[in-house]
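Notes to accompany the following structure.
Every protein chain of the complex appears in place save one, which is left out.
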Amino acid sequence: MLVLGIESSCDDTAAAVWEDGTVRANVVSSQADLHEEYGGVVPELASRNHQRLIVPVVQRALTKAEVDVEGLDAVAVTYGPGLPGSLLVGLSFAKAFARGLDVPLIGVNHLEGHVCSVDLEGPRPGRPFLCLVVSGGHTELVRVDENAQHEVLGRTRDDAAGEAFDKVAQLFGLGYPGGPDIDRHAETGDPAFHDFPRSRLDGFDFSFSGLKTSVLYYLRDRSAAERKRLLADHLDDLCAAVQAAVVDVLVDAMRRAVEETGGEHVAVVGGVAANSSLRRRMGALGREAGVDVSVPALTYCMDNAAMIAQAGARRLAAGHTSPAALDVHPNLQL
Amino acid sequence: MTLLALETATATCGVAVLNDDAVVAEAHLHRPRVHAERLTPLIEDVLGHADVSTEALNAVAVSMGPGSYTGLRIGTSTAKGWALSADAAFVGVPTLEAYAARVGPMAAPEDVVCALLDARRDEVYAGALRRTTEGLAEHAPTTALPVETLPDWLGTVDGQLWLVGDGAPKSRDALADDAFSCVTLPADAVSPSAGWVARRGRQRLEAHGPDDAATAEPLYVKDVHATPAPSPFD
Partner (left out) sequence: MPETTRSTIQDLLPQTTDSVKATMALGARIVNILAPGAVLALYGDLGSGKTHFAKGVARGLGLRPAEVRSPTFTILSVHEEGKHPLYHFDAYRVQTPDEFVELGFETYVHGEGITCIEWAGRVSPLLPPDTVHLQFHHVAPSRRRVTLGAPDASDDETSQA
């Protein structure tokens, strides 16, 4: 089965060609540079860029995969969650493209796509598995069973983990997205430099807004000159301390979930799964707790369309297709 | 030629099919915020009623704006999807050109048809065509402007001035001058029309050839002047 995947939920325009479990082409055109100067995604700019990129990105994926459009069996596309204008470009294009080729359209939940990203490469995690979905827009802990049904154990009550990195990076005067910059600086920093709060809620819910506020207070209680000196002398230490606070909370939740559910397989997916400290610490948790840990290759942690095609193919195999009236669902949940 | 045309720039969601020289089927919904859901099913219906298969399509024309950004996103990406999958030519038609052209047959030579869409606050999107003995010619270029500057933008109108569109009522006072003899057409009776996008699309194809679907972008008219998110330290 040959599936074209399309993803445009935030600031990356992506298309992929997937054939029976193999990714034949995976094209992502990132707009991060464009949004960096504004400290985050500007929705209207993102939508306009998707419009500019959608056809070239799809064409590049088809060319790279050496596939003729007539050979496609289905079109899978993200219909939520995400920015409404961004989602609309990908979904409207995909609906028309699928109808024009007279092949099934499969609407895919972006978060389900991330969950499926662990199946794209390498050994597929055993079922059931505990999956932490962490990105700029989401932080969810779910249990995924043999039939790919998701049970949400917990999710963030305020900011996502990646959003916390973005906002703290903005306070530190770093770029957007914040995660990669913080990760890079943290490598040579001392995580014990300052003890930022780790909020632990009942159950498996998360909260990161307190961390952001705490960093804000830590900095604004100083004069501008003092703040400047502190950031110049200890940026690496501060990044390490913030990163430790975020990673501790995520690893702790996963550890408790393993203990409580007796799970044997765990996975971490989404943009924040690219964080080197989180990958290391999850690996260590796996060794301590005796569980398998799956983390996708960096390419598949970021938003991509291969995971959308993968999730779509599974849905199609289970007999699901979407109607031509499918609309975007900006606040879709798992 | 068999051409599919889409009009989604306003609260109207319209689809038309032109076969040879005639619009053979068209359907319009006049409801805001249903375009994302209804456009593709409407296209399938209209193609079906026109007895046109996807393989038979030679071209896809779409109303490119100005108008609702959401509507333009839906229309343009839908048109690109059909053009690419059906291997059909893509042609963008300025929204106000197609809209003004709808009134063209009622106008006499030297009359000017001005299509006006409400662009919020005191602004309108405006475009104007002049009836000539041969057909229609651009009289004033598409723009977004405050209503009080409409007379300057319009310049001299020798014949009658026809106003159409949901921006016409708020523009009337600015044009209630001896210089203009105005007729206002109610926007609900004379709404943007996919059939006229089809006719103008065919003309544009014949005159200039197709546009490139890979690079085509809606005519937003207004740029995004992005400002950084607020500073946390002030």
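Labels A and B are assigned to the chains in the order they are written; within every chain, residues are numbered from 1.
By definition in this document, a contact is a pair of C-beta atoms (placed from the backbone, for glycine too) under 8 Å apart; a residue touches a chain by one contact, two chains touch by 3 or more.
These figures come from a predicted structure and were not determined experimentally.
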Report summary line: Cross-chain touch to the chain not pictured, restricted to A:S30, A:Q59 or A:S209, is A:S209
Query - Options B:T2, B:S68 or B:T142, residue touching the unrepresented chain - result: B:S68
Query - Selected from A:I6, A:V42 or A:A311 as touching the chain missing from the view - result: A:V42
Query raised in the report: Mind pulling the chain B residues that touch the left-out chain?
Result: 32-33, 68-70, 120-121, 222, 224-232, 234
Query - Residues of chain A in contact with the chain not shown - result: 10, 40-45, 81-85, 136-137, 156-159, 163, 167, 205, 209, 212-214, 216-217, 330-331
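We adopt the following convention: only the chains that are shown with their structure count from here on.
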Report summary line: Per the touch rule above, chain A residues touching chain B in the complex are 37-40, 42, 44-45, 47-48, 51-52, 54-56, 58-59, 69, 84-85, 88-102, 170-171, 216, 219-220, 224, 323-328
Report summary line: In the complex, chain B touches chain A at residues 36-41, 43-44, 54, 69-70, 73-74, 76-82, 84-86, 213-215, 217-218, 220, 224, 226-229, 232-233
